[in-house]
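One structure below.
A protein chain is absent from this complex, but the other protein chains hold their places.
Moving on to chain A:
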């Protein structure tokens, strides 16, 4: 879109607009319109007028707030863990090549092709009670693992693994902007690995990290399968909670209210993402 507008020629502008017309129309029809419907549907009731009672209920209901709080901290912790785990792999892949690097890359990207239901069941077989890890520990005469299955740690471990490939790819594309020459120059001047990372690499990939975090937050906020299969019954993450409110309690009003609140948080992170992109565009490439 930006490229087409930048061309400055009237014909190019028109064809650019035509090119984006379809996705924009889809966005309005499938995303913005339902969002608007949801917001209006939770505050305006034909016949009785405006009421924000369902929002007041959500923000005074300790149970709902606990679920929201759990979602926030699981999202924050998982996003940070994903970047922390993916960063060393990304650095390794950026500055090394050869068969070992290719193998590392293949292994790190593998979770992308595994559906999360399979991740959940594999997790139970490996890290669950009397799973493979326990079998190995017992064979070595070590105490059994305190299994993370059905604890808050369960979904976090599952989600970190599941989201590793996307995080890695985003960080790798950011690291592509760090020239090997500047790294070599800093090394020649006597910079250690830590200095190199904090003074040369980190400033160049700051916006990539923000983009990565924003992407992760958006995905994690609506995570359903892994929190549902691996996590505790309560507190629930917003995904399972919304589903349960909607279908088991047959309560579309409160379910929609939960969805709008979740959307508001995601929209805030979406804004951070858009700003990071815009900043990246302005900065000389």
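Basically, a residue touches a chain if its C-beta (ideal position, glycine included) is under 8 Å from a C-beta of that chain, and two chains touch if they have at least 3 such contacts; residues count from 1.
Criterion: contacts and distances are computed from a predicted model.
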| item | value |
| --- | --- |
| Among "NAD(P)/FAD-dependent oxidoreductase", "Septum site-determining protein MinD", "Aspartyl/glutamyl-tRNA(Asn/Gln) amidotransferase subunit C" or "ABC transporter substrate-binding protein", UniProt-listed name of the chain not shown | "ABC transporter substrate-binding protein" |
| Given A:55, A:197 or A:228, the one touching the chain that is not displayed | A:228 |
| Touch criterion as defined above, residue of A:108, A:124 or A:201 at the omitted chain | A:124 |
| On chain A, residues whose C-beta touches the chain left out of the figure | 63, 66, 124, 128-131, 147, 150-151, 228-229, 232-236, 244, 246-250 |
